[in-house]
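A protein chain is absent from this complex, but the other protein chains hold their places.
Let's look at subunit A:
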Amino acid sequence: MSENFLTVEDLHAGYGAARVLHGVSLTVGQGEICAILGPNGAGKTTTLRALSGGVRARGTIRLDGTDLAGRSPDAVARHGVAHVPEGRGTFMPLTVEENLRLGAYLRRDKAAAESDLERVYGHFPVLAERRGQAAGSLSGGEQQMLAIGRALMLRPRLLLLDEPSLGLAPLVTRELFGIVQAVNEEERTTVIVVEQNAHLALGIAHQAHVLESGRIVLSGPAEQIRADEQVVKSYLGYRV
């Protein structure tokens, strides 16, 4: 496991005059799942957006030796970063299969992308059943599966997941997290997952960071953070 596959240093970002991130630094090793936890408004989503180029950011974002700071989202995607955005980013009028094919938009290896399509259907059989259906007709859980499937179609080196549990039934959420964990184990895909549901995220993560008011206030191995109940409760305002 090479250390520091992703290095983020002193990341500042915001929207117009509103500064949201005040110097976020973190590192993620290759093949790791990294959880970013924190209360509402801490800057979790902004951190992911800064990583994928969706908001203007100052600081260093180095992925496997390449500096990604200040690049546009499509340029970041070209470096193998797949972002499952908050709200799932579904292409509503397009079919399920077209949504998935768009995930492989940047790939030139047609045959391999085709077999990855079957692989995604293997992970999410319900998507295979609905492949010809308009994606907008899917339920929330199915759309989240579609969003993750679309991201996997890139064969990402880094997968960014923004609140995958949002608005989903607990059973569906657990299934989704199971699949993310399986993908991480089978393909060594590095994952950063942003979650309100700390319990779930810490269950699959190797490392975790707690974000508060745009700064990292606590970092460490996931088990350790889980064990440190007092600390977590004081930062997150709830028990894990």
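The rule is short, and it goes like this: a residue touches a chain if its C-beta (ideal position, glycine included) is under 8 Å from a C-beta of that chain, and two chains touch if they have at least 3 such contacts; residues count from 1.
We adopt the following convention: contacts and distances are computed from a predicted model.
For the chain that does not appear here, its UniProt entry gives the protein name "Branched-chain amino acid ABC transporter permease", which is one of "Branched-chain amino acid ABC transporter permease", "ATP synthase epsilon chain", "Response regulator" or "Cytochrome bc1 complex Rieske iron-sulfur subunit".
Touching the chain that is not shown, out of A:Pro85, A:Gly149 or A:Gly214: A:Pro85 (per the contact rule at the top). One of A:Glu9, A:Asp64, A:Glu98 or A:Glu212 touches the chain omitted from the figure, and that residue is A:Glu98. Seen from subunit A, the chain kept out of the figure touches residues 52, 54, 72-74, 77-78, 82-83, 85, 89-94, 98, 101-103, 105-106, 150, 154.
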